[in-house]
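Note sheet for the following structure.
The complex appears here minus one protein chain, its other protein chains still in place.
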Amino acid sequence: MRRSLFAATALAFAATPLHAAEEGGGLLSVNPGLTIWTIIIFLIVLAVLSKFAYPRILGAVEAREAHIAQLTLAAERDREEAAALAAENRRLVEETRARVHGAVEEARGQAEKMRAEVMDAANRERQEMLERARRDIVSEREMALDTVRRDAVVLAMAAAEKLVRRSLDTEDNRRLVRESLAQMGAPAARA
Amino acid sequence: MLLQEVANGLTNGLLGAGIGAGLAVIGAGIGIGMIGRGATEGMARQPEIAGTIQTGALILAAFVEGAALFAIVVTFLIQGKVG
Partner (left out) sequence: MISTIAVVLALAGAPQQAEPVHAPQAQTHGAADAHAPVATPHGQAAVETMGGTQEHGADPNAGHADDGHGGGGQIDFLHHIQDSREWELPGTVVHFPAAGSWMVGGIDLTPTKHTLFLVFAAILTLLTLIGGAGLASRAEAGRTRGKRHNLIEATVLFIRNEVVMPNVGHGGEKFAPFVITLFFFILFNNLLGLIPYGSTATANISVTAALALMTFFVVEIGGLIAMGPKHYWHTIWFVPQGMHPVAGNLMAAALMPIELAGKIARPFALAVRLMANMTAGHIVLLAIISLIFVFGSWAVLPAPVLMAVAITFLELFVAFLQAFIFAMLASVFIGLVRHAH
């Protein structure tokens, strides 16, 4: 407030030299012509700048700000995209690992099974071979016994023939021999 | 004799104008000094708002300066009237 009063006083003083002052007079003499010139020049400058300069300068700034905002947005989007991609990759890797693990497990299981099968088959075959061998042996032994028996019969016949050539070459004798042979063969076949 | 008195009057008037200017400067000097002290203390305490304080200090200093300038203008006008 005091400032305002100062101002009023000063203005009252300032008003006086306004007319009294000729050029080259006091420091506070006002030259109205120069004041008007100043206003005219300033307003021209202001008008020209408002028309040609400021819209372009501020427009460039705004354009750049928009550009930067757009870049920031794009960067944000890229970042999100990258994050999504990374997550996807991680998921894929996990999935692949799980799948590989499963496959390996499966393969191991299959191998195990195959081995067991192979072993089984081998065992069975061996058993079969054993069985067959045993059967062969039995049959060979049968055959051998048969042969022995036949040979024995033939030998006994031959010997007996030799012994009883003349006497036994009849129908009765032959029947007797056959009967005795059948008696001999029955227990042998049963054995 | 009359001329002598007129001359004396002129010198006294100039003297008055000079003293007035000096007094105005003392007041403004104290005022701006206190603003400066307050501003620097404020900035030392809160450096993070140093910019705001500086702007405020500049404006306040301009106000104090303005008040002193009025006084000086008045002395200058007195001097102009005397001379």
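Residue numbering begins at 1 within each chain, and the chains themselves are lettered A and B in the order written.
Just so we're on the same page, a contact is a pair of C-beta atoms (placed from the backbone, for glycine too) under 8 Å apart; a residue touches a chain by one contact, two chains touch by 3 or more.
In this text, all values refer to a predicted model and were calculated from it rather than measured experimentally.
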{"item": "Candidate in contact with the missing chain, chosen from A:V30, A:V153 or A:L181", "value": "A:V30"}
{"item": "Hidden partner chain, residues of subunit B it touches", "value": "7, 10-11, 14, 17-18, 21-22, 24-25, 28-29, 32, 55, 58-59, 62-63, 65-66, 68-70, 72-73, 75-76, 79-80, 82-83"}
{"item": "Residue numbers in subunit A that touch the chain omitted from display", "value": "1, 3-8, 10-11, 22-39, 41-46, 48-50, 52-61, 63-64, 67-68, 71"}
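One rule holds for everything that comes next: only the chains that are shown with their structure count from here on.
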{"item": "In the complex, subunit A residues that touch subunit B", "value": "2-3, 6-7, 9-10, 13-14, 16-17, 26-28"}
{"item": "Residue ranges of subunit B in contact with subunit A within the complex", "value": "63, 66-67, 70-71, 73-74, 76-78, 80-81"}
